[in-house]
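I have placed the structure first, in the form of structure tokens, so that the comments after it can refer back to it.
With one protein chain removed, the remaining protein chains of the complex are shown where they sit.
In this document, chain identifiers A, B and C correspond to the written order of the chains, with residue numbering beginning at 1 in each.
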Amino acid sequence: MRNVAIVGASGYTGLELIKILINHPQFNITYVANSTGNTTVKNLHPSLDGVLDIEVVKVDAKELASKADIAFLALPHKTSMGFAKQLVELDIKVIDLSADYRLELDTYEEHYCPHEDKDNLKFSAYGLPEFYEDQIKNCKIVANPGCYPTATLLALLPFVPYLEKDANIFVDAKSGLSGAGKKLSDTTTFVNASENMFAYNPFKHRHAPEITEKVLELTDIKANINFVPSLIPVTRGMLVSIYVTLEDICDAKQILKEFYANDEFVRVKENPVNIKDTSGTNFCDIFVEQNGNALFINSSIDNLLRGASSQAVVNANLMCGLDANCGISKIAYVP
Amino acid sequence: MRNVAIVGASGYTGLELIKILINHPQFNITYVANSTGNTTVKNLHPSLDGVLDIEVVKVDAKELASKADIAFLALPHKTSMGFAKQLVELDIKVIDLSADYRLELDTYEEHYCPHEDKDNLKFSAYGLPEFYEDQIKNCKIVANPGCYPTATLLALLPFVPYLEKDANIFVDAKSGLSGAGKKLSDTTTFVNASENMFAYNPFKHRHAPEITEKVLELTDIKANINFVPSLIPVTRGMLVSIYVTLEDICDAKQILKEFYANDEFVRVKENPVNIKDTSGTNFCDIFVEQNGNALFINSSIDNLLRGASSQAVVNANLMCGLDANCGISKIAYVP
Amino acid sequence: MRNVAIVGASGYTGLELIKILINHPQFNITYVANSTGNTTVKNLHPSLDGVLDIEVVKVDAKELASKADIAFLALPHKTSMGFAKQLVELDIKVIDLSADYRLELDTYEEHYCPHEDKDNLKFSAYGLPEFYEDQIKNCKIVANPGCYPTATLLALLPFVPYLEKDANIFVDAKSGLSGAGKKLSDTTTFVNASENMFAYNPFKHRHAPEITEKVLELTDIKANINFVPSLIPVTRGMLVSIYVTLEDICDAKQILKEFYANDEFVRVKENPVNIKDTSGTNFCDIFVEQNGNALFINSSIDNLLRGASSQAVVNANLMCGLDANCGISKIAYVP
Partner (left out) sequence: MRNVAIVGASGYTGLELIKILINHPQFNITYVANSTGNTTVKNLHPSLDGVLDIEVVKVDAKELASKADIAFLALPHKTSMGFAKQLVELDIKVIDLSADYRLELDTYEEHYCPHEDKDNLKFSAYGLPEFYEDQIKNCKIVANPGCYPTATLLALLPFVPYLEKDANIFVDAKSGLSGAGKKLSDTTTFVNASENMFAYNPFKHRHAPEITEKVLELTDIKANINFVPSLIPVTRGMLVSIYVTLEDICDAKQILKEFYANDEFVRVKENPVNIKDTSGTNFCDIFVEQNGNALFINSSIDNLLRGASSQAVVNANLMCGLDANCGISKIAYVP
């Protein structure tokens, strides 16, 4: 059994980490922290009353290092890198759910802020296990991908080599409202969100450069990603629709099937995917349909799990030499 | 006051017609029918208890013609043309909400069934008032457009001349569940639809040829429409996202503003549109965003009103020489 | 045409007042204000873009009095009485949607705060038209009832004389989330409210004394009101279930039918009521079922309309000698 720490326990991804790790056969939660401390898991998340009664302390790197070997950081970007740096020095394996180690230095500084841990940035791994398994196994910091890039990259990457050069790639990505986090806002009230739907930041979302960068890194192709996120009246879940133009006619369904033939957490589907079938799981479901040279690629994930916390635990499993699926649920919440 | 008939009073669009026409200052409901008759409006739609107590009879063309001058047909395709034909012979103005008079003969027979009223088909008008006002004013049958074509055409048409030739046009269209009608199906139960979202019939929906045909008719350009509809957990409303590539850089926002400068039922918005702001109204809200040569065009309508019943009443107004907006609500249901 | 003012235009009830008054045949909106001013109706409520373009000013009693004869106050309690007092001095008719004039002085001061307009309090009328029509017609200030008391009193009052003396009256009242207002709170986010339901302030809600007081005033019977409100995942609407014990067996359905035989805004139903049938209207639907000496009385209203803004306009109609139903919609939003 390894001892693990969760830092940033108050939010939705913090809660999901706790929910997974409580039952993990190889990890033992020994340290839970948030920015204020002085509370308990049960106070933060009343649904865990009678399940886990553990103190939540104010985060402190040394204390953490005295109690755990692995740390999950569910912190805002910028805060995260300051803290991760200390943990690496203390020889703690870090799975960082923020944006801080996801991007190349230049891209990061253009879209976020000056980077404060450039040394570790170089040696971090991007935590998309289907594509970076070796790096994940051998790094000190895993940069856990955002939910939009996870669902988009898994759907898009099999087809990048077949696309018309320089043509636009359109990503229409719909997220459940838990993706907006716990911070109160007019946008996410029930009255405004229920029976409603709307795009936000079209072509300007910070996850677009993350997608572009990883496509380039993995395929050597500069993709014209045009990314439009929307919020849908759903608590958890994400549905991504990608529209692209093929260079040559190919058998898209066959390409997809072969590409993921050995990946247990990607399911290639014969019908358009839906949100409920992946909700509660680490699965990414993908479907593709072709119309001449036009392609519709369609993926679904649980934004809080495959898009955050369960993928983080898969990454921790790999860092520790465990099976990728150790302690990871495949059973959807449906109905 | 003109006397109007509603045929097909049981469904959602039938209900919406009744709701509009009850308060219409120039139309008087004198005949309401469905396929079985022997009931009342209040029985079919209990919310109208205390509002309108009128008999619903089994549909009969002659009886209708003895009581009304204008008929709204909210019938299934095929049934509709058989009945419309009789009404035209009896000199009744018809607004047909089915697909029967929307398409050229060839297109219709390819996607639906053999046409049984070819004579009137030629002289019917496509009921999208922003583009066919003159024809509507002078025809005997208005073919009221479907909700998907309405929201798509209004958003797409201003930009068709600026698009890259032969490039794909991608339409990602989301419909509320009332769009699926009252027929019971697994897809539309609360348990399956709530907290869920999914595409259906990608690239194969019958509304795609309707869009292609009208674009050609109005712009002389053959558009590669790739149409993917989805169902969202919303009762009423429709949100359409169109992704296209421009031939030349242009000022898309300006083009849109000028295009609809004189159309009172189209609102050009400065932010992405949403469903609630048009729900309950005849408005189509449109927004556009540009990223190099990529365009995101985004429209919202109430699928049952602008996508069916209120547009039908606008068409009836035009046929009768009334102001287009006579009796048409602009006040959204929000919140 | 009378000129009317809306003060407190930013909230949901302010919006509903605007929506009703735009189309009111006898009232003309000439003054709209909120606490800050310097904006427009369209800015506060984007759905009214293209419908009503009117300035929203910082509230000022004298300016209001120079522009309007009747004022609707959708303000917080305490703020409201300070302002209403000035308006009455300026001879403006006031319909106050706050709690400030609803209660006897003692009850008010026990549950809210010291009263600052005791003179007008005495001469205000409680705006439940079915029971206080004469007072409403002849007062200067109407205290518009809250949504919970409206739905509860209309359901309960017909049966009060038949109840077992001193027995408990249980009111289980479910409100849509717009009832909680626009203020952001953890309780009303989509993530926390969707797929959820919970009671709040059981036996301690401030609307309970309002109900008790009015029952006493109208029936001379001291009722043991035990009031438990809940929030349900619904935007608008209210469903009240009242459980009481009869003194003697009686024909509850007949009593109810006769009681409201002449009230056009109360519908006595033969099946349990639902939220959608009254949503968008001023109706209160009521149903009753009997089991020996046990009674289930069940009412439904639109919390923002019959529970606030449309009832306010009915009261204004009565104050002005108009028909109660002038400009009041009976057509539900359903579906």
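We adopt the following convention: a residue touches a chain if its C-beta (ideal position, glycine included) is under 8 Å from a C-beta of that chain, and two chains touch if they have at least 3 such contacts.
Because the structure is predicted, anything quoted here is derived from the model rather than measured.
All shown chains touched by the missing chain in the whole complex, by label: A, B, C. Here one chain is not drawn; of C:234, C:266, C:286 or C:308, the residue touching it is C:234. Interface note for the absent chain: among A:8, A:158, A:280 or A:307, the touching residue is A:280. Residues of subunit B in touch with the missing chain: 12, 177-178, 182, 184-186, 188-191, 193-195, 233, 235.
Listed here are the subunit A residues that touch the chain not shown: 12, 15, 19, 22-23, 45-51, 178, 194-195, 235-236, 264, 267, 269, 276-278, 280, 283, 304, 330-335. Where subunit C meets the chain that is not shown, the touching residues are 167-168, 170, 172, 174, 176, 191-192, 195-200, 202-203, 224, 226, 228, 230, 232-237, 239, 241, 243, 245, 272-276, 279, 289-294, 296, 298, 335.
Please note the rule applied: only the chains that are shown with their structure count from here on.
At the interface between subunit A and subunit C, over half of the residue numbers appear on both sides, which makes the contact a same-residue one. Greatest Cα centroid separation from subunit C: this falls to A.
In terms of their C-alpha centroids, the spacing between subunit A and subunit B amounts to 40 Å. If you average the CA atoms of subunit A and of subunit C, the two centres end up 46 Å from each other.
For subunit A, the set of residues that touch two or more other chains comprises 191, 195, 233, 235.
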